[in-house]
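Take a look at the structure below.
Partial complex: the chains shown occupy the same locations as in the complete assembly.
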Amino acid sequence: MSTPNIHGIIGYTVTPFSAHGEGLDLEALGRSIDRMIDAGVHAIAPLGSTGEGAYLSDAEWEQVSEFSIHHVARRVPTIVSVSDLTTAKAIRRARFAEAQGADVVMVLPASYWKLGEAEILAHYQAIGDSIGVPIMLYNNPATSGIDMSVELILKIFHSVENVTLVKESTGDIQRMHKLQLLGEGQVPFYNGCNPLALEAFAAGARGWCTAAANLIPQLNLDLYQAMRDNDLERARTLFYRQLPLLEFILKGGLPATVKAGLELTGLAAGEPRRPVFPLAQAGRQQLQGLLHQLA
Amino acid sequence: MSTPNIHGIIGYTVTPFSAHGEGLDLEALGRSIDRMIDAGVHAIAPLGSTGEGAYLSDAEWEQVSEFSIHHVARRVPTIVSVSDLTTAKAIRRARFAEAQGADVVMVLPASYWKLGEAEILAHYQAIGDSIGVPIMLYNNPATSGIDMSVELILKIFHSVENVTLVKESTGDIQRMHKLQLLGEGQVPFYNGCNPLALEAFAAGARGWCTAAANLIPQLNLDLYQAMRDNDLERARTLFYRQLPLLEFILKGGLPATVKAGLELTGLAAGEPRRPVFPLAQAGRQQLQGLLHQLA
């Protein structure tokens, strides 16, 4: 099994709904994917946190997964989040995504009952044994309730053959340092925390998984390019320029803020699914102002 | 709408599976319900955290809900957990439980994307508007990722007519003090933290929601009775006697430990659903020892 060269800006998709967060709007999803690919993002990641994957019915999840993969149509790699609370359903989703043509699947170990390290390892092992595509291990305690230590991540990385990529979203740069040092520079890691974009690249991250690519893809790409060019001063300027927007969309909840931003930039994507509220009027005005400054 | 007099020991059910956490074993569920009711518990609460409600498919959830309510058959009140990540599905479940005859539904606001106070209130309001039975509001940040302040709980209690009962599981006794003081003694609160059983009753809790009633119902009931009898010394002795078991089942994860305990006491209930592991051999021996001391 070979891992595609995943790097650079990895754009998360939202899942557009019709009225009040109900029925899917796949046509809008297609346009949002095209917009990011046309702007130059290096990969597309559907059904992640931003994509409200956890809020979909099983049937909806399959529809969005199939549509996204086919719509990307290998213009760039597709990384599909297949996380679920049970191992059995995560396996079903991983197999489905692979069958539809996903290049990579992303797995966040979800928690209701706290999981021990052996349970988390077995979860990854069982998924890995069921598919033939690479797994991007995803650590995000804020949404999942589980914080995998670097030692555990490395244990899984070395034990489960398919786990070849690591996405770190704790927001603590020391985790990336530790992945680099303990992983002896052999573990490709990706940043999932928007306000850490500059420092994660400084620390050696290969890519930045971000929903901001729906709104300001060029600034995201320019920051990545400046770091590749070893031009820290330019990167710092670019980073501080986009940071207020990065913080805004994170703080307001990505589905609500990114959907509002898409609408403000001409791509109606509906509202998040309840109980999550759409962005309120004051927030929309603030977002409009931030987008205007960056336009 | 009148609220049934919920008090005393409220026994959580497990959800027995057949092999490896697969298919439902409703016959075992029925026996576990009978065991608790025969022992004298004051209410039965299916599909809570202990019941692995979050790990069931929609069809399974309905089967367990329907079976449990019909099997209890009004011998004691039934309190069905109907929590879900989306408001829409929580409403569907609440309506289903009501239609089957549930006396009360329990609602824990689940979190993937963090919810603001208005979102949580609207979630309860929407569920409340959809049903005619009382709601037990449930606060448990350790499993849900949301910690409702006492002020928010009281706001919901006063805004949503059906919310007439509050279950507090932070493990912080000060929350109960605050419910009592700010609620001016008018808010019936229940304890969901096993190692806080003695102090919660001391602080005025009307009941104790516990999975321990599957294993040591008499000790649970005796503690409640001693507190009703204003006999603190007896209550303290009873509490310290059962505390090691209460801590053991909590620390090991309730589905794994309670299912092991049921099996050790002659009622095979299968394993938890993966990725959660069944209790390991060393833990089973420790549990056997604890149960033996209390027999």
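Which chain is which? They are A and B, in the order written, and residues in each are numbered from 1.
Basically, a contact is a pair of C-beta atoms (placed from the backbone, for glycine too) under 8 Å apart; a residue touches a chain by one contact, two chains touch by 3 or more.
Computed from a predicted structure; not experimentally measured.
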Item checked: Subunit count for the whole complex, all chains sharing one sequence, 2 displayed -> 4
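Following the convention adopted for this analysis, only the chains that are shown with their structure count from here on.
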Margin query: Taking the mean of the C-alpha atoms as each chain's centre, how many Å separate chain A from chain B?
Written below: 35
Check: So in the complex, which bits of chain B are touching chain A?
Finding: 49, 54-55, 85-88, 109, 112-116, 118-120, 122-123, 126, 143, 145, 253-256, 272-277
